[in-house]
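What you see is the complex with one protein chain gone and the rest in place.
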Amino acid sequence: MAQHTAPQQKVDLGPGFWPVTIGLSIFNLIASYFIATTDLATYLPAAAAPAGEIDGLIKFMAVFGNAIFVYVTGFIIYFAIVWRRRASDAPDSIGIQVHDSPKLEIWWTAVPLVLMIALGVLSVKVWANLQSQSGDVLTMESIGHQFKYEFRYPKLKNSIYDEMHVPVGTPVALHVTSADVIHSFWVPQIRVKYDMVPGLVQTIRFTPNKTGTYPVICTEFCGTNHSNMAAKMVIDTPRDFNTWLTKQAQIQASGGGPVALTGGNAATGATLFSAKCASCHNANGGYEAKIVGPGLGKLASDPTHPMLVTGEKPDAAGISHILINGYQGPDKSQGKEGPSAGAMPNKAANALSNTDISNLTAYLLSLSAKKS
Amino acid sequence: MAIATAGHIGVASHHDHIHPEPQSFIGKYIFSIDAKVIGIQYMVVGLLFFIVSGLLAEIVRAQLLTPTGAIVSNDTYNGVYSLHASGMIWMTIIPLVTGGFGNYVMPLMLGQRDVAFPWLNLVAFWMFPVAGVLLFGSFLVGAPDAGWTEYPPISLQGPPGTSLWCVAIFLVGISSSLTGINFLVTIFKMRAPGMTFTRMPLFVWAQMATAMLNMIATTALAAALAALFLERQFDIPFYDPGRGGSPVLWQHMFWFYSHPAVYIMILPAFGIVSEVFATFSRKPIFGYKMIAFSSIAIALLGFMVWAHHMFTSGMAPWLQLPFMILTMVVAVPTGVKIFSWLATLWGGKIEFHPAMLFSLGFLIVFTFGGITGVFLSSVPADLYFHGTYFVVAHIHYVLFGGSIFGIYAGVYYWWPKMTGRMMSYKLGVAHFWATFVAFNITFLPMHWVGLQGMPRRVAQYRPEFQFWNDVESIGSFILAGSTLIFLYAIAESMLKGKKAPANPWGARTLEWQVSSPPPYYNFKKIPAVLTNPYDFGEPLPYVGLVRDASNPEHPSTGRASSGTPAHA
Partner (left out) sequence: MAVTSFSSLNTSHEAVHARYESVDSLYRETRDMRLLGFVLFLISDVVLFSAYIFAYLYLRNSVPNWPPINKDGHQLPRFDVAFAAINSCVLFGSGATMHFAMESWKHLKKPAFNMWMIATIVLGVLFLGGQAYEYHNAQVTWSGSTLGATFFTLTGLHGFHVFVGVIYLAVLYWQANKGVYTGSKYFGLTAGTLYWHFVDVIWVALFYLFYLM
């Protein structure tokens, strides 16, 4: 039935087909050249080993991705212009009735297939390097919490929060997992990320190669303050790193063990509170009952202030955290940043021992329990 | 061919028994079993949910005007974007492309009076608005806030609305599963005589592939949702790692559905643009068979790539490789389609009708989104891209630029058929250009912002990203404005649109061979089909069409005398 009107002899591809094709090709060649010779790291800073390889992969994809996109778009626009219906055309005029062309179809199946094979091979190569075990010099752990990062070093008894240090030039194997919900560990300058999944340990391997301070970002939704969950990764020189590590060990040795989150004595806490805190805090009212700092009577049971001003949950961990570190910054207690209410002194300024902190925490939690 | 038997055109079978048209308002418009009415019901409700979900997106963009979050609290924000995505995917696109266009157009294209199981169709439809109300109603009890993917354990802690979300999605899931079965039977068993598989319009092929996905994948989602619901409400452990469950299990079950779901959303759009390209280029679709078969190939491959969403999630590393390779392979059949459409344009008499403009825009934007999809499929690269705005950009290039552009094209194309009225040509063109430009302003910078390190699902962000976020937000406000043009064009056409002839575009598929809108029974006699429907310049390949005043005979080539002007 179908009538092929396309003549069997030389097909007339239409006005300007070859010039346009050549033009697009030249454009693609130039663009490819620029993509291939540009160092991605000038736009997207890199600071550790797999970054270079991954950038190479991305550049490879950008080259053919750009080429395909430019050809497709270029031909669409060009065809739409040359083959448009003109005012002079008869109302029932039709296009050239071709149905298919096996030769063309084989080409446009084969070329993408080959490209995909190339991409596959390259990806597998980079992937294999990511898995390689060789030379784990520094092995450490990071544990995600709502909404902070905990870091553990083999040489430190206790965990460090929200700031990690690694020495430049040393391969790192970072085991990541989570204490509550799924988080993720991502430093854009390293490129790779893995999710921190509760009950599962994954390993990120990288070798820092540029000192500096970089953001650790949580890219997996983990609750109200997912937006603000971040830590710092400091890449030190090996000397600075050792100094830092020694200092942390000393602090931990002098400060005694970790703060006990349970078993604090609320009665002792109450005495301590009237001595050290009552000048700034009301123990009876809710958040609004301010003296200098917010009222603490409904700390863990105030629906209008579901979080602490630090953005942490008002549980033992969150409360002891603010008692240890103090806090001054935006008020995140409503799940949204508000203006700072002032400065909460830290552990040293309030002269608190770890036991004091446990007791105060128990006392503060007991207040909320009574009121709710 | 089988042996000829005695018979005349339109043998007396139960297909020829024309049911009387219901006369009451309720029977005609509310609980109708006529696929055309149900199709329009899907479209109307879907459009409503599109506007709601779109307005939620505008809240998202307004919030992101400033780094600290301009208007709502973190918790509200999380609910807003979660419902934005859930609403767009399950309450807008899937119902529109399957229930909407599928019901209205497909039986007509097959030369039939209805789908295989009209009552089932009615039941499936009514689950959809109920589900939509439940979904958006969850705002009243605390909207689900862990994104449309609702990964446990965070979704186990989520507000009460999360359980409502499970119920709502379960309901639409069952609805689309039933629709899938219905459509498959319709396509396999109810084609007009002579309509062999290779004479089916490409839109029907697309619906067939989609129906397969709907029927199979959606049930797996139902299982996952039921388990999440049980765990939330009755403490039955499936996903909580503290109790021996596995959060990664949810991800497998969810993506086993949701990856095929993205093809559920795009394949019908492929079908729509195939029809539009043929009609407005006045050419047979190039490589008909390859386009038809590649839909099936994409559907099949679609079942084997789900874990590409989970490269960072903690599956065995070696498992990443087969998923990566298979994902890359999908680019090949999709490319075959893209190139075949390009070749269809070649040598055509291209008319820049709004439907055609949206299809051309689709081709450009979807190709872009597909290529970024290939970027994401490479494991080492995805370890960088995952969870950033780069992924958000990919999503919108394929979903807005793909599915929504396809839907717009479909609306402009079949509007006269569905309503019997013409739509303003000028408004359509304005709508296209405004949408196309605003779309790119909104979503193009997201690639860059994502590469620089902006994670997704954040209510606040680092100040250095503000500039591009503001650009995106302004783009999105223009995008919303462009939607108003569309709504206005609809209203204008309904109030004072010119009456549409049966076949304003001179198209050749069967739905254009009956009056606009078609009579209740579609075809007085079931026509017979002699060849495939895209040979412009040939006589129409149908026998047995009944012509009368409402459906006059007209030239099969070129355009009808009425309709829109032929443009230079």
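Should a chain be cited, it is by its letter among A and B, assigned in written order, with residues numbered from 1 in that chain.
Going forward, contacts are C-beta pairs under 8 Å (C-beta built on N, C-alpha and C of every residue); 3 or more make two chains touch, one makes a residue touch a chain.
Predicted, not measured: the structure shown is a model, and the values here were computed from it.
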Sole contact to the chain not displayed, among B:I154, B:M253 or B:M310:
B:M253
I'm checking contacts with the chain that's been left out. Which of B:L83, B:I154, B:L184 or B:L510 qualifies?
B:L184
Who touches the missing chain here, B:L48, B:A223 or B:V546?
B:A223
Check each of B:G142, B:P160 or B:P193 against the chain that is not shown and name the one that touches it.
B:P193
Would you write out the residues of chain B that touch the absent chain, in ascending order?
1-7, 9, 11, 13, 15, 116-117, 177, 180-182, 184-186, 188-194, 215-220, 222-224, 227, 230-231, 234-238, 243-246, 249, 252-253, 256, 528-530, 537-540, 543-545, 553-558
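Simple rule for what comes next: only the chains that are shown with their structure count from here on.
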List of chain A residues in touch with chain B within their complex
1-3, 13-14, 44, 50, 53-54, 57-58, 61, 65, 68-69, 72-73, 75-76, 79-80, 83-101, 104-105, 108-109, 112-113, 116, 119-120, 123-124, 126-127, 130-131, 180-182, 184, 186, 188, 191-195, 197-200, 202, 215, 217-228, 330, 334-337
Chain B to chain A touching residues, read off their complex:
68-69, 72-75, 78, 146-147, 151, 153-154, 157, 241-242, 246-248, 281-284, 286-290, 312-314, 317, 320-321, 324-325, 328-329, 331-332, 335-336, 338-340, 342-343, 345-352, 360, 363-364, 367-368, 371-372, 374-375, 378-381, 383-384, 386-388, 451-453, 455-462, 506, 530-532, 535-538, 541, 555, 557-559, 561, 566-568
